[in-house]
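A single protein chain has been removed from this complex, and every other one stays in its place.
All chains are identified by letter, namely A and B, in their written order; residue positions are counted from 1 within each chain.
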Amino acid sequence: MSVMMNTSRRNLLRGVMGGAAVTVGLPFLDCFLNTNGTALASGAPLPTAFSTFFWGCGLNPGRWEPAKTGAGYDMNIETAALAPFKSRINTISGMKVFLDGKGARPHFTGEMAILTGDVPREQPNYASLDSIVADTIGTRTRFRSLEVTGTGKATDSLSRRSASVTNPAEISPAALYTRVFGADFRDPNSADFKPDPRVMVRRSVLSGVTEQREALLKQVGANDRQRLDEYFTAVRQLEQQLDLQLQKPEPLAACSPSAQPTDAEIGTEIDSVVANHKLFAQILAHAVACDQTHVTNIVFGEATSPLRKAGTAMTHHIYTHEEPMDPKLGYQPNATYFMGRIVESLAFYLATLDSIKEGDHTLLDRTMMLAHSETGFAKIHALENIPMFICGGCNGKMKTGQHLKLDGEPVTRVGLTIQQSLGVPVEAWGTMSLNTSKPLSELMV
Amino acid sequence: MTRLHSLTRPLGLAAGLALMTAAGHASASETRGYVVSWFGVSTYYGGESDCPDGLNPMSTEFYKRELLRLGYPEAEATKLLKDFPGNPGKPDGEYIKIMGTRGDKKTNVYAHPESSYDPGLHEVKGKLAYGFNLDGKTDSPISFTDPDTGEKGIKNQYYRTLGCIRSFRAPPPAHPTLAQAQWDVLRDEMPAWLIEISGMTDPKNSDNVTVTITKATDHASRDATGAIRADMSFMVDPDPRTQNVLHGKIKDGVLTTEPADIRIVADPFLIPEFHWTKAQLKLKVGEDGSLKGILGGYHDWYALYWSYAESGWVEEHSASVDMPALYYSLKRNADAYPDATGQNTAISTAYEVEAVPAFVMRKDDKNDKKVSDAGKAAQPQQRVEATMGGWLRKLGW
Partner (left out) sequence: MVMLNKPARVFGALGFAAAIALVGCGQKDDAPPTKGGPVSLRRLTEPEYRQIIADVFGTTIKVPGRFQPDTRDNGLIAVGTSRESVAGTGFEQYDLTARGIAAQVIDDAHRATLIPCTPANAKEKDDACATQFIARTGRLLFRRPLTKDELANQVKDAGDTATKLGNFYSGIELSVAGMLVSPQFLFRQEASVADSDNAGQRKLDAYSKASRLSFFLWDTSPDLDLLDAAEKGELDTDAGIAKQVDRMVTSPRLAGGVRAFFSDMLGFDGFAALQKDPTIYPKYGSAVAVDAQEQTLRTVADLLVTNNGDYRDIFTTRKTYLTRLLGSVYAVPVAVPTGWESHTYPEGDPRAGILTQVSFVALHSHPGRSSPTIRGKALREVFLCQKVPDPPGNVNFALVQDTKNPAFHTARARLGAHINQPTCAGCHKIMDPVGLAMENFDSAGGFRSTENSSPIVTSGEIDGMKFDDVLGFTKVIHDHPQAPVCLVNRIYAFGTGRASSKDEAEWLNYQVKQFAASGYKVPELMRRIASSKAFYRISTPGTEANNASLSMAGTGSQKEATK
C-alpha cells in the first residue's frame, strides 16, 4: 500500500470531513466474500490464515513420532488428541538446530532457530517468521497480526517485527476481545454505517506525525534510523486501521463474534491457563473469520513452561529435570501430564477453527498453523527431534496429512517451506549452518 | 516501638535450635495474641440419628403449609409461590406480605411470634453435643455427652433447638451454611475479636493463665486463600463493653477457663451484642500457634430469637428458619434464670471459636502514646514450614 506523505493528503482528508461519502484514495480492499461465502466477491479464493502455536519443554521422544512415514500415518500416544484432524496435519520429526559453536541457551535457542532461522548469542537478531509472513499476507487487514500468551507476561511473545521490536502479547482474553470486537470494531454484517468524524480527525493527526518521517530520519545516526523507522511503521499500521474504520465493510457470513468473555485467573496454574487458552482460541478464530487479521500467534506457555497444578511447588519445567522416570511407564508421569494438557489444548484450537463454516469448507481448511516447541527432550535441553506440526488445510497451498521423518535436517527448512508456499519471495533462509534453500518438496504443490 | 522478646528472633543456628526445643517448655512467661478467625454456633453433626422426627421443612414447604392453613386453595397457594423467592413489594412477592402477617388478626409474626400457633419445630433427639456442663449437673434429662471426651452433663439447649434445621447442619470440616454466610460477611466489616493469653509458661501445660477477650478498632484482613491473615497487628478498642478477663489453665495443650461473664460487641447482622453468663472457654493450643475449640455459656434466649427474626422474611426464607417455630422451641428449651412466672429467660449455648496468631496492641490513655503490649504472635519458625511436606501436614495428612 503506497502512502502519500505530503500535506495534500491531509487536505484531502480535511476536505471531505463534512461530507457523507468518504474516499480516501486508498487501494480497494479485496478480501470480501461473494454471496455463497466460498470465495471473494472478486472471484479470488479466500485468504490464507497463518497461525503459530508454541509451547515449552517439548514432548517425550518415542511417544509422539508416528511409526509410519508419508501419507496415511497414525498418531502416536502423546498426539492422540490430534487424531480427528490428522488428514490436515503434517507431522515433522527429527529436525535439529545447528549451533555452529555458539552456546545454546535452554528454552531460547530452539524457538529462535525455528522462528528466526538464527542462533543468537545474546538478543535476537532477526524478525520472526510470522512477521515475515504478515508482511506478505497481512497488510490489508485491521491488525497485521494478533499475539496472545497463556502464562501472564506480555513480553513472552515470540513475534518480532525486527531485532529490537517485539509485538507484545495480550495476556487477558477479555482485553483481547475489547481490542478486537470493542468500540472500534465495524461489524461487517451490520446494516448501517456512518464514518465517524472523530476518526477522520484522528487520522489527520496521525498523518501530521508520519509527514515528518523523512526529515526526522535524516536527523538521527544510522544505528538509530532503523528504530525510528520501526516507530513510523507502527504509526502507519494505526493509520491503516483508521482508514478501514472509515470504510463500509463487506458482509462476511462466517463472522459472528460471541459475547465478551470473563477471564479465568491469569497466571501459571494449568487449569486457568487451559481455560484462558480456550477463550483466546475462540476470539482469535472469530477475529480471522471477521477478517480483522490474517496472522495469529499463540504462546500457550512461555518456553520455560512455568505451568503447575494448584497447591504444588513444582512446575512442568522442574518436573522435566527432576522427576525420575517411572520404570513401568517409561516416562516421567507428572511432566507428561502437562504435555497431555498442552496437546489437548492444541486439539481444542483446531476444533474451534473447524467449527466455523465458510460455505463448504471451514476456517481450519484455509489455516496454515505452525505448532511447535523448542526442544526434543526437555530433560537434557536437546536440540534434535523438536516436535513440529503444520496443521490445517493450508488453503490448498501445501500438501497435508504427511509424516516427514527428517533426522538431522535443519529446522529452517520448515520456515522456508512456509514462506515459499505463502508467496514470500525468498530463495534461502537462515544463518550459517541453518541456512537452507531446500523447501520440503514432499509438501510443495 | 521496640520489639518484645528477642527470644523469638533466632540468632543464628544455635538460637534456632534452642527455640525448637523451647516450644516445649519456654522458661519465661509470655503473652500471646490472637485474632478470631472463625466463630459460629456449635451444632454437632451425628447424621440421621440426630433428628429421628426428620429435618425441618424448607421454607417453600412451610410457606405452602401456612397458606393452606390460612385458607388459600391449593392452586392459589402454588401460584403465590410460583416465583419463589420473588421480590418484596412486587407481584411475584405477594406471598411475602401474607406470610409476614400470618399471626392472629394479621399480626406481624416476627415481632409478635406468640400471635402464631406453635408449628412444632423438630428438635434434636441425639445424645451427643459439644458444650459445657454449665449447671454442674450430670444426670439431668437435657444433658448431652461430649462426643470427643465422653464428658457427661453437657448443656446445649440451643443446639437442641437449631440442630434439625438444615442451614445449621453440616458434616465437618464444612461449616453450616447460615453460620458460614454470616461470618463471611462479618469478618470483612465487623471489628475483629482479639484474644490474649498471658502467663503461658508452657504452651502444653501452664497452671495459671489469664485470657483477655477484646475487640479491635479494625476488621480482620484476609490472605490469598480467603482465610484470616495471621500475624496481623491490631489495636485494642477501649470500648468498655468488650473487655473480658478470664482465668484458667492449660493442661495437655488444652486451655480451659473458669466460669465468668463474657460480653462481646458484635454486629446486628449476627447479633448486636453477645452477653453470656457462666461462660467458659475450651481451646486447643496448636503447635502452629492457632487456637481451636468452643466458647459456651447461658444467653438470653429472646435476644437470640430476635437476632434471626429481626430480618423477618429475609432469613426465614433463605435459611428456612420458621420463626414462630423457632421462638416456641427456644422458649421451651430455655434452661436457666427463671423469671417471676417460672419461664427460663436464658438458654445454654456453645459456639465454635478458632483463632490465628496476631499482634495485639494498646494505646496508653494518659498521654496517647502508643504502647505495645501483651500480644505477640507465636514464633513463625515453630509454625509449619512452607514446603510441600509442610502444607500437606497443614491439611492434616
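Simple rule for what comes next: contacts are C-beta pairs under 8 Å (C-beta built on N, C-alpha and C of every residue); 3 or more make two chains touch, one makes a residue touch a chain.
Treat the numbers as computed from the prediction; the structure is a model and nothing was measured.
Considering the full assembly, A:S204 is the residue among A:N60, A:S204 or A:N385 that touches the omitted chain.
Across the entire complex, the residue among A:V235, A:A264, A:A351 or A:V424 in touch with the chain not shown is A:V235.
The missing chain, though absent from the display, is touched by one residue of B:L162, B:M232 or B:L281; that residue is B:M232. The missing chain, though absent from the display, is touched by one residue of A:D224, A:D271 or A:D407; that residue is A:D224.
Contacts to the hidden chain, counted on chain A, fall at residues 14, 17-18, 99, 103-106, 109, 123, 143-144, 147, 152-155, 161-162, 164-168, 175, 179, 197-198, 201-202, 204-206, 208-209, 212, 215-216, 218-221, 223-224, 227-228, 230-235, 237-238, 241, 267-268, 306, 308, 310-315, 318, 321-322, 324, 379-383.
The omitted chain makes contact with chain B at the following residues, 1-3, 6, 9-13, 16-17, 19-20, 217-218, 221, 223-225, 227, 229-233, 235, 359, 361, 370, 372, 375-377, 379-381, 385-391.
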